[in-house]
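Note that one protein chain of the assembly has been removed; the remaining protein chains are unaltered in position.
Right, chain A next:
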């Protein structure tokens, strides 16, 4: 059943790859020498993740427009060159090669970790710096590319944010639950590490099958463990059902979910009365970031919709690049790479950007969201 749909999607992607490969040849010949600086954008603007991809692109275009209206960078205008990676590794590699052939000075973007990984290798070999705005697999920095910069927090940051919140609230005995997906298991593993570093104790480490609906006996087990806090790292469909049964069974302690469950659907599935006081570790959408009101208003008036989860980060990515170009006073690779690396206290929307040894954020941008009266609010 699954195999069938994967084959179909693969076939369609293959066709679209052929088409895009044919069309890209007609308009080649990049030019940075004129009055423009060409910035590559690698995003899924088609396919399942196109909604978030377009949100990110919108936010980048907003940033570029603002920069250009303020006089541009190094007396030139920024211009975005968009390549569609469709969240597919093969398409992403072709898209990355297209950007290389257009001679972009740097690349901003990267949504799916799976497609960002191979693309980042192409850019690294071509000596083009990349600022990854959303993708946050810990495999990205592990490649050791010195020209790859990540401005979204990684899985360990998220785990630490959750564990620190529990610790602050005096919750010492923690139960961790994942759904057997690679991401959720990874997050749960890091959460265990963080909880134990804080002097807490993981009294239960459980897995569920996300296709099932009945967590009754698991909740009975939790109740008998008497936890101070429970952290579910999977996605909202199972998270909502679990939260409902958690409350119905009367399990004590906090209930916290990871960013896979950061969706209004978790509230409607669990029911507003059960969702109250639900905690979420996530990078908040711009609506919840103090000081982002102007950005949200502008975005809404321009595109007639609310910013998506990665809009602020994408906006920050372009602004960071412009800032680094100014500091480097050049579009040359080594100078730009050094300027990005030397970023100190760059203030973006909702985050201050500085890089660690591995070019990841030295200060996590994960926050705790809390549901109050059926709405997400920023807790910490």
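Throughout what follows, contacts are C-beta pairs under 8 Å (C-beta built on N, C-alpha and C of every residue); 3 or more make two chains touch, one makes a residue touch a chain; residues count from 1.
In this text, contacts and distances are computed from a predicted model.
Going by its UniProt record, the hidden chain of the complex is named "Branched-chain amino acid transport system permease protein" among "ATP synthase gamma chain", "Heme exporter protein D", "Cytochrome c-type biogenesis protein CcmE" or "Branched-chain amino acid transport system permease protein". Interface note: of A:79, A:172, A:193 or A:249, the residue touching the hidden chain in the full complex is A:249. Across A:220, A:330, A:356 or A:377, the single residue that touches the chain missing here is A:220. Within the complete assembly, A:209 is the residue of A:51, A:143 or A:209 that touches the hidden chain.
Of the candidate positions A:187, A:237, A:280 or A:340, contact with the hidden chain is made by A:237. Take chain A: the residues that touch the chain left off the picture are 1, 4, 177, 180, 205-209, 211-214, 216-218, 220-221, 224, 237, 240-241, 244, 247-250, 265, 268-271.
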